[in-house]
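The complex is shown incomplete by one protein chain, all other protein chains being positioned as in the whole.
The block that comes next holds chain A.
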Amino acid sequence: MALKQISSNKCFGGLQKVFEHDSVELNCKMKFAVYLPPKAETGKCPALYWLSGLTCTEQNFISKSGYHQAASEHGLVVIAPDTSPRGCNIKGEDESWDFGTGAGFYVDATEDPWKTNYRMYSYITEELPQLINANFPVDPQRTSIFGHSMGGHGALICALKNPGKYKSVSAFAPICNPVLCPWGKKAFSGYLGTDQSKWKAYDATHLVKSYPGSQLDILIDQGKEDQFLLDGQLLPDNFIAACTEKKIPVVFRLQEGYDHSYYFIATFITDHIRHHAKYLNA
């Protein structure tokens, strides 16, 4: 698992780096970004994973969200992986923006031809953390996860499927109930097949219902003017209702006037970093 450094830039006293490695899970070269705060020079820091949304690479978050200052201050190592395997030469992988390349949906595909490469869930929850823990000054016991849109969905399912693995979770405009939204239906049927009962294993709203109740503080920000919210792709109300039912703590903030963009993310990224820092640095 050799790491190849692609870039390294000083930022708020720390370093924003991009690495490339050969992923076992995904059978391809994968890039990921990692921010090492100044604190990482002297000791182990908590790790915070960011999962990006549809069409994104590791670059979008690190160049647009402006998270560095908060991460630097709180001393968090922030890891931003790519959103899917790339260059696997699977037929149809580049046909649409919401499926295939840039749209891994953080599931382990079971269907051909995707099942060999599209194992983003295992990559995010197993392979990447091992890589990070082995190569960077992070404390594996202190890990949190957050994401945006499809990444928000990814963050929620990773947290809900692994009680105790993540200290906290948060999301910007997450796809909360993919089994009921067009994006989710398309992706899940492609990666997981037509058996919708299998889909529920990757659906946050359904996962909440069986969540064993280890404490998890969920922060969700949602732009009120988000087109995808209006299109019924995100369905946060279902998730909130389920959490209310199951008494899973969620603070859902419907932000007046904001859309789905990184401008929205940049506005509230500090709140989210603090949300995680509160648990990671407790």
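The criterion applied here is as follows: a residue touches a chain if its C-beta (ideal position, glycine included) is under 8 Å from a C-beta of that chain, and two chains touch if they have at least 3 such contacts; residues count from 1.
Keep this in mind: contacts and distances are computed from a predicted model.
Chemist: With one chain of the assembly withheld, which option in "Endoplasmic reticulum membrane protein complex subunit 7", "Aldehyde dehydrogenase 1 family member A1", "Glutamyl-tRNA(Gln) amidotransferase subunit A, mitochondrial" or "Fibronectin type III and SPRY domain-containing protein 2" matches that chain's UniProt protein name?
Modeler: "Fibronectin type III and SPRY domain-containing protein 2"
Chemist: Among A:95, A:112 or A:256, which one is in touch with the chain left out?
Modeler: A:256
Chemist: Out of A:124, A:155, A:240 or A:269, which touches the unshown chain?
Modeler: Answer from the full complex: A:240 touches the omitted chain.
Chemist: What residues on chain A make contact with the chain left out of this view?
Modeler: Those residues of chain A that touch the unshown chain are 215, 217, 219, 224, 240, 243-244, 247-256, 274-275, 277-278, 281-282.
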